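With one protein chain held back, the other chains of the complex are shown just where they sit.
So, chain A:
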Amino acid sequence: MAALIEMREIVKIYPNGVVANDGVNFSVDRGEIHALVGENGAGKSTLMKILYGMERPTGGEILLDGQPVHFHSSNDAIAAGVGMVHQNFMLVPSFTVAENIVLGQEPLRNGLLDQAEALRVTRELSQQYGLRVEPEAVVDSINVGMRQRVEILKTLYRGAQVLILDEPTAVLTPQETQELFAAVRKLVDQGKTVIFITHKLREVKEISNRVTVMRSGKVMGVVQTEDATRESLARMMVGRDVFLQVNKPPVTRGKKVLEVHNLSYVSETGRTMLHNVSFNVYGGEVLGIAGVEGNGQTELAETLSGLRPAATGTASVNGKAILNTNPRTVRLSGVAHIPEDRLTNGLALTASIDENLIVDRYFRPPFHRGLFIDYKVVEKQSADLIQEYGIRTPNGKLPVKSLSGGNMQKVIVAREFTSDPALLIAAQPTRGIDVGATEFVRDQLVKQRTDGKAVLLISADLSEVMSLSDRIIVMYEGEITGVFPDAASVSEEELGLYMLGIKRQTKEEMEAVL
């Protein structure tokens, strides 16, 4: 069978000299689900952006149905039947679902927009492909799962025959992932072809027919899924054996470090984002918070770290109250915080690595003497941390924004772990960073816990929560709906039911184990 899409000898060199694709051959058959895997920076996204017309290749050719094509923009790709669902959703928040779906190709009547037609088309597509959406809901108010279905419908509305899904499960619960997989299979049944970008190898095994593995801009291999194991794929991706399991030595629980009681938070728009949240974190344990994103986890991390005011409740670290103070007071009370959004809250992008490594301590000796900062000490610390944490950079003078995502995160981790905290709040600590850096950050988190620190881990990656935590709390709509005192004895599916609000423990049940 001739390939539907064939990309031959694709080369992409960016103006700054980075070679993102180095002679890549990639082919997809009609009606298959083809997984494209690789670490961050392996060149998967670049390759798909080229296929989708967002980037122009430096060399190579693309054949669609055996015919050479030249995409100058996404418009050309869309016209040729190629659609892409981006990892960060490309939706307009204040528009309705239907408005987002037809955006760019709106149905008109008498020269003006035809809303009724937009709604009709949305309903029709939604039914045809079993992708459940509310056409009239404003995108701002719908959950992540539905937003993703809107994205898929958008490409279908444009007549996509080939759908590129870029890490579609990164933000989904296990149940939502299953729902997505069912929809993907339905798409293929109706004659569509799906390219599935991911680095979750278990999903590769579950959904795909074939796998292409990329590493540093090159294709390392193309295999039939049934012939591959997770271990063999991981080895191809990273180029060495990877320990998919976290090594977690047993530790006896220490004293109570963080005590949170009846914490509530009301957003500026009046929504109750946290409602009477109570829990404790002890020294020598990782308390994991599981939950679909947007169920109050961000607000929890940010009220505890002093970035947002709480409406009610108390929180203390080693007996010292921290709520409604300010970030510096909270930090001086022994709290370190790896924020969820490292680009806005974690780092000053245009400042140097040196400077980013002292933002929480520049005012203290030995960094500060008299009126001025002692840059000799700063540079010494920086050089040590770059070495110790394996931050890949020629020196500490470079602006942080010149680093890759994984190395940026290492800068934050280096700063937060060396502030000698009693409590470490880690929000989405491995989001968007490659397998190597992820392994490193996870190891460091476990090391902190083994050293007797209290770790509060908030992550949308359920497997991360499960493998790192000693205890797990599930949050749903701003409330704690489940407490699992032994993380090792709970299944992913069980947690998923709590994350979706289908199951919840009673107050008494939770108090019994908290």
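Quick note on the criterion: contacts are C-beta pairs under 8 Å (C-beta built on N, C-alpha and C of every residue); 3 or more make two chains touch, one makes a residue touch a chain; residues count from 1.
As a convention for this text, contacts and distances are computed from a predicted model.
Protein name for the hidden chain, per its UniProt entry and selected from "Na+/H+ antiporter subunit C", "ABC transporter permease", "Heme lyase CcmF/NrfE family subunit" or "Molybdopterin synthase catalytic subunit": "ABC transporter permease".
Of the candidate positions A:Thr225, A:Asn280 or A:Thr312, contact with the hidden chain is made by A:Thr312. For chain A, the residues touching the chain absent from view are 54, 73-75, 78, 84, 86, 89-95, 99, 103-106, 108, 111-113, 154, 264, 266, 268, 270, 272, 276, 311-312.
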